[in-house]
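The complex is shown incomplete by one protein chain, all other protein chains being positioned as in the whole.
Chain nomenclature is as follows: A and B, assigned in order of appearance, with residue numbering initiated at 1 for each chain independently.
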Amino acid sequence: MTLAATGPWSGVYTKRSLVPVGRLAVGIALIVVWQLGTNTMGREWLPSPLDTLARIWQLAASGELARDTLVTFGEAAAGLILGGAAGAVLPFILRLSPRLMTALDPLISAAFGMPKLALAPLFILWFGIGITTKVVFVASIVFFLLFYNGLAGILSIDPRLVAMLRVAGASEWVITREIVWNTTKPFLFSGLKIALPRALSGAVVGEFIAADAGLGWYIQNARSLNDTTGVLAGAVIVTVLVMVVNAILQRVQARSLAWRPIARDMTV
Amino acid sequence: MNPRVIVDRLVVFVLVIAGWQLCSSYFGTIWFSSPWRVLDRFIDELRSGDLFFQAAYTLKAALYGSLLGGIPAALLPFALRRRPVAGAILDPYFVGGYGVPKLALAPLFILWFGVDLEPKVALVASIVSFLVFFSTTAGVNAVNSQYVNVARVFGATERDIARHIVWPGAIPYAFAGFRIAAPYAIGAAVVGELISSNRGLGFLIQSGATDFDTTLVFVSLTTLTMIVIVVNLLVGRCERWLLRWRPAQRGLTSKVIGA
Partner (left out) sequence: MSSAVPMLEVKGLAKRFPPRSGQAESPWILADLSFHVADQEFLTMVGPSGAGKSTLLNIIAQVDGANEGKIFFRGELIETANGSALHPGWNCQFGYVTQDDNLLPWRTMIDNVTLPLKLQGRFDAAARKRVDELLHATHLTGFERYYPHELSGGMRKRASLIRTLAYDPPIILMDEPFSAVDAQTRTQLQQDLLRLWNLGRKTIVFVTHDIAEAIALGDRVLVLSKSPAKIVADHRIDIKRPRDLGNLYKLEGFGDIFESVRRDLQ
């Protein structure tokens, strides 16, 4: 009696071992293509991987990288806290008055349709080009993300569970703590998960439009000087930072929501 | 609809307008314009046709970008279905690409493609493609393997299976990807215009802001919001028609994801 490893599955095993090699090969190929692009189209158009890396190194050594990153992170963090707190709390308040919720429905739908990124110029008009503008801008993005996710959580509450606790004599506070909070928590988490990278790129976009410091400002400034290497280096830095944030988030979430069945971000 | 709900909503509407009016009286119309000025200007801009022209420009960027990025992204998962090893090799690059903050690349696109339509199309395409790709991949992976087995038993070839089972099963997911992507596409086109453009609604907002023409900013923002709402409605309608074979579902998920 032979093992199934020699059966119809054995072919797949040998092919599977190709995967790590293949991944490495694709990575190298991408860098080679980048270099070839540089060679054919010129450095002014596409700086070489090495040039870009050198610029990042230079920025790191001069302390510019740390300064601009700190500004951008600060804006993102402040906006995240302000907008996130407001957006997470509001659905719980709205739940207490179904009448208010229905009355506000068209307003909420309209706000949902509005591209928040387009508000940046208005905020600059109101708050100037300082850090406040970016904080408000990020806060507005994060607020809506958490608000809509929280609201979806509130709407998904099983009314039978609420009725059961009511019958058992629970107060409104107990219901909120036991059912509303536990139902809504995963929704708020997934909202936060989307909001974190968005907060960072929101701060960067805000800095594109008007700023005097931050990574977005650096990129935009480089663009106005036609310094392609600077633009590319800045874009690479922002990308890496966002990916690091995503990776950390993945770790944290995997731990804190372990009790849940597989969570998908994208549903149909 | 319940008459009380209508009254409630009217009250909310009046309160919003009144609050806005109060803000503009208190802080000055230079900061908040005023409801009447905005309405007046809106009608003016509509009459002159300028609003149509700018909106068409933005929509064109969003549409071209969506098609350019979305169609290959919707087809790729079908090609990868029978090539699991290639899929596994490319997977980290897709996930990484999805994580790249595409909006942060906008200046790069502008540097490469100039200030016209092309950089906005590229930006929109880069965002839409990943959303559609992952949604369609989920659909291809969700294909019911029992359907595939049963079809094989009654003589379906690999092509038949792709055509009659995988394709119709995954199309709803691809479409959901486009539906989710639609507001992002318009948003990305506008961001591209905010950063550098001489046309489009984003340009209108930006030029209004630099000229302290708050009325124009509000008019453009309102138009933009209305366009997104209408596009969402149309895409939703289209999707329901396309998926009329499915039992009725509640449409909540679209709200969970968006921004």
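As a convention for this text, contacts are C-beta pairs under 8 Å (C-beta built on N, C-alpha and C of every residue); 3 or more make two chains touch, one makes a residue touch a chain.
Everything quoted here is computed from the prediction, not taken from an experiment.
Participant: Touching the absent chain in the whole complex: find that residue among B:Ile30, B:Ile43, B:Val95 or B:Val150.
Facilitator: Once the missing chain is taken into account, the touching residue is B:Val150.
Participant: Of the residues in subunit B, which ones touch the absent chain?
Facilitator: Interface with the chain not displayed, on the subunit B side: 144, 146-147, 149-157, 160, 164-165, 168-169, 244-247.
What we mean here is this: only the chains that are shown with their structure count from here on.
Participant: Just curious, how far off is subunit B from subunit A if you go by their C-alpha centres, in Å?
Facilitator: Centre separation, subunit A to subunit B: 17 Å.
Participant: Where on subunit A is subunit B touching in the complex?
Facilitator: Interface residues on the subunit A side: 15-16, 18-19, 22-23, 25-27, 30, 45, 99, 102-107, 109-110, 112-122, 124-126, 141, 144-145, 148-149, 151-152, 155-156, 187, 190, 194, 197-198, 200-201, 204-205, 208-209, 216, 219-220, 222-223, 226, 228, 231-232, 234-235, 238-239, 242-243, 246, 264-268.
Participant: In their complex, what parts of subunit B are in touch with subunit A?
Facilitator: Touch list, subunit B to subunit A: 5, 8-9, 11-13, 16, 31, 85-86, 88-90, 92-93, 96, 99-101, 103-108, 110-112, 134-135, 138-139, 172-173, 176, 180, 183, 186-187, 190-191, 194-195, 201-202, 205-206, 208-210, 212, 214, 217, 220-221, 224-226, 228-229, 232, 252-253, 255-259.
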